[in-house]
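As you look at this complex, bear in mind that one protein chain is not there, while each of the others sits in place.
For clarity, chains are labelled A and B in written order, and residue numbers in each chain start from 1.
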Amino acid sequence: MIINHPLLGPRDAAEFVYLGDAALINRPDRSADNAADAFYEYMYLRDNPAGELRELWYHEQGDRSWLVVTRNTLTHEISKVELARDVAMASGRNR
Amino acid sequence: MRYSALKVIKQGLSGNKGWTPAWREPEPKPEYDVIIIGAGGHGLATAYYLAKEHGITNVAVLEKGWLGSGNIGRNTTIIRSNYILPGNEPFYELSMKLWEGLEQDLNYNAMISQRGILNLCHSDPQRDAFARRGNAMLMAGADAVLLDTDGVRKLCPDLDFENARFPIKGGLWQKRGGTARHDAVAWGYARGADQRGVDIIQNCEVVGLQINNGVCTGVDTTRGKINAKKVAVCVAGSSSRVMSMAGMRLPIESHVLQAFVSEGLKPTIPGVVTFGAGHFYISQSDKGGLVFGGDIDGYNTYAQRGNLPTVEDVCEGGMAIMPNIGRARMLRMWGGVMDMSMDGSPIIDKTDVAGLYFNGGWCYGGFKATPASGWCYAHLLATDKYQETATELRLDRFRRGRMIDEKGVGAQPNLH
Partner (left out) sequence: MSQINRISDGLIDRTRTITFAFNDQRYSGHAGDTLASALLANGVKVVGRSFKYHRPRGVFSAGNEEPNALVELRRGAYQEPNTRATVAELFDGMHARSQNHRGPLGFDFMAINDYLSPFLSAGFYYKTFMWPKAFWEKLYEPVIRASAGLGSLSGQPDPDTYDKGFLHTDILIVGAGPAGLAAALTAGESGARVIIADDDFRPGGRLNAETLSVNDMSGAQWSRQTLATLNAMDNVRLMTRTTVYGAFDHGIYGALERKTDHLTSSDAAPRQVLWRIYAKRSIVCAGATERAIAFGNNDRPGIMLAGAVRAYANRWGVSAGKRVAVFTNNDDGWRTATDLVDKGVEVSGVIDTRNIPAPASVPGASIVMGASVVNTAGRSGLHTLTLSNGQTLKADCLAVSGGWSPNVHLSCHQRGRPVWNEAQACFVPGGELPLGMHIAGAANGSLSLSAAITSGSDVTAQVLTSLDIPVAKTPSIKAEDEPTNIKAFWHVKQSTKRCWIDLQNDVTTKDIGVSHQDGFHSVEHVKRYTTLGMATDQGKTSNVLGLAIMAEHAGKTIPETGTTIFRPPYTPVPIGALAGRSRGKDFKPTRLTPSHAWAEERGAEFVETGNWLRAQWFALPGETHWRQTVDREVSQTRNSVGVCDVSTLGKIDIQGSDAAEFLDRVYANTFSTLAVGKVRYGLMLREDGIVMDDGTTARLDEHHYVMTTTTANAVSVFRHMEFCRQCLWPGLDVQLISATEQWAQFAVAGPNARKLLSNIVDDEYPIDNESFPFMACGNVTVCGGTAGRLFRISFSGELAYEIAVPSRFGNSMMEALIEAGKDYQAIPYGTEALGVMRVEKGHAAGNELTGQTTAANLGLGRMVSKKKDCIGNVLSEREGLNTDNDLQLVGFKPVNTGTALSAGAHFVRTGQSAITANDEGWMTSVAYSPSLGHSIGLGFIQNGQDRIGETLTAADPLRGNSTTVEIVSPHFIDPEGERLRG
């Protein structure tokens, strides 16, 4: 596969390490009442869709960017590639 | 029809005209005691043991495609019971014991071949871990032998003992491990279940689960609605898709595992050999093809195909320990979609929905578990109690912190 890195252009997927569903960005708040359940769901449960999935790839053999790649799990077609930092910031994560 | 050598001869002499179908092709009935979704190895084994061990024969096995079309039809056929953890090892040893009597039980030759499985080790810590594992196996009633380099050499003289990047320092050998003819396992269970009255309904896709007030009462299929007292999901590879019909999210991701076969060759590989410092395992089929594989591709997918980096990685592992296979040619590559669970171990459990049961999360190791999976799932369906070797294979183990993580890589399915 080829991942079109937003900073570096098209790169072979073999340069990357895969983590999984980009929902892993949404780490729960430890101080919330339901933190135990929230962390369990965050860590262990997956939508695992047959279709479009936003997922985390790390450019280990490259610039060390974490990317959010939108890829179809049936066709492997990639429709969008973003810097995970930008996605995290946009979803309200900061410090 | 009972199969025997005599029957083969009699049929041969009369032009092979008198064989009868191994299973019926029935129309679905309006209602069953148990519906099993998925006529893969596990689903068919479950149906067989429900009928044979528990006398529950008003059972339908529903299959989207042709029976045996799941991972039972696309694996590397290895059977073994060489696990470490007490949540796993007794279960897989039950499976091994069932394998050992399976063909006579089913009256079907599944070519179960206990020619041994050898895991190579390449470092002292790895040998220590193998010792821990081998002892756990023996303590669970399985067999295990710890070999030094010379012991490995006697079993597999063609390995690279001279020039390997990671020297072969020994191995853990399970003599009772080996291979089985994967398709025949599905066919044997299907025939056995059918003979006991189970309806195996092919080309019948489940498109919905009927759930009212927290109780599952049946399924909607491409061939209409079918009611059932109990619905047993058994669709590893598609578990998340089916369980999402019940609104459930699972501790499972779908990944592809590739496998490879070479052109037919005269015998060269004894038993099963696995490489301990790279991703490679190999055996040789009765037809002579080298059957080999390695790691999963590593990204979520529902496509039954993989990509070149993994293909090359596997072959590199092969050449690293067996440089004599270089001139053998890879004939075919294929992929199977795995239910990769969050701790690398499977799930056989009830769900929060009454009457709905779940069997899945087999990762890339479901084939060897086929008999025990069917046995334990049938036990659960028939009695609503966990079979004694399957008490830990529960859905809530992640919530409770009771993971069965053989590899120790945590909640990252692509690393198991």
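Convention: a contact is a pair of C-beta atoms (placed from the backbone, for glycine too) under 8 Å apart; a residue touches a chain by one contact, two chains touch by 3 or more.
Note that the structure is predicted; figures quoted are calculated from it, not measured.
Colleague: If I consider the whole complex, including the chain that's not displayed, which of B:76, B:95, B:119 or B:202 touches that chain?
Modeller: Selected residue, touching the omitted chain: B:202.
Colleague: If the hidden chain were put back, which of B:79, B:252 or B:320 would touch it?
Modeller: B:320
Colleague: Decide which residue listed in B:111, B:155 or B:382 touches the omitted chain of the complex.
Modeller: Reading the full complex, the residue touching the unseen chain is B:111.
Colleague: In the whole complex, what residues of chain A lie against the chain that is missing from view?
Modeller: Touch set of chain A with respect to the missing chain: 1-2, 17, 19, 24-25, 27-28, 30-31, 35-36, 39-40, 43, 56, 58, 60, 64-66, 75-78, 83-85, 88-89, 93-95.
Colleague: Provide the residue numbers of chain B that touch the chain removed from this figure.
Modeller: Output for chain B: 3-5, 7-9, 12-13, 15-17, 19-23, 25, 65-66, 68-69, 73, 86, 89-90, 103-104, 107-115, 122-123, 125, 127-136, 138-141, 144-146, 158, 160, 163-167, 181, 183-184, 187-188, 202, 262-268, 277-278, 284, 286-288, 303, 305, 307-308, 311-312, 315-316, 318-320, 323-334, 397, 399-403, 405, 407-411.
FYI, only the chains that are shown with their structure count from here on.
Colleague: Centre to centre, by mean C-alpha position, how many angstrom separate chain A and chain B?
Modeller: Taking the mean C-alpha position of each chain, the two centres sit 30 Å apart.
Colleague: Spell out the part of chain A that touches chain B in their complex, as residue ranges.
Modeller: Residue positions touching the partner: 1, 12-14, 18-21, 37, 40-41, 43-50, 53, 55, 71, 73-76.
Colleague: Which positions of chain B touch chain A when the two form their complex?
Modeller: 238, 240-241, 244, 249-254, 298-303, 307, 309, 342, 398-399, 411-414
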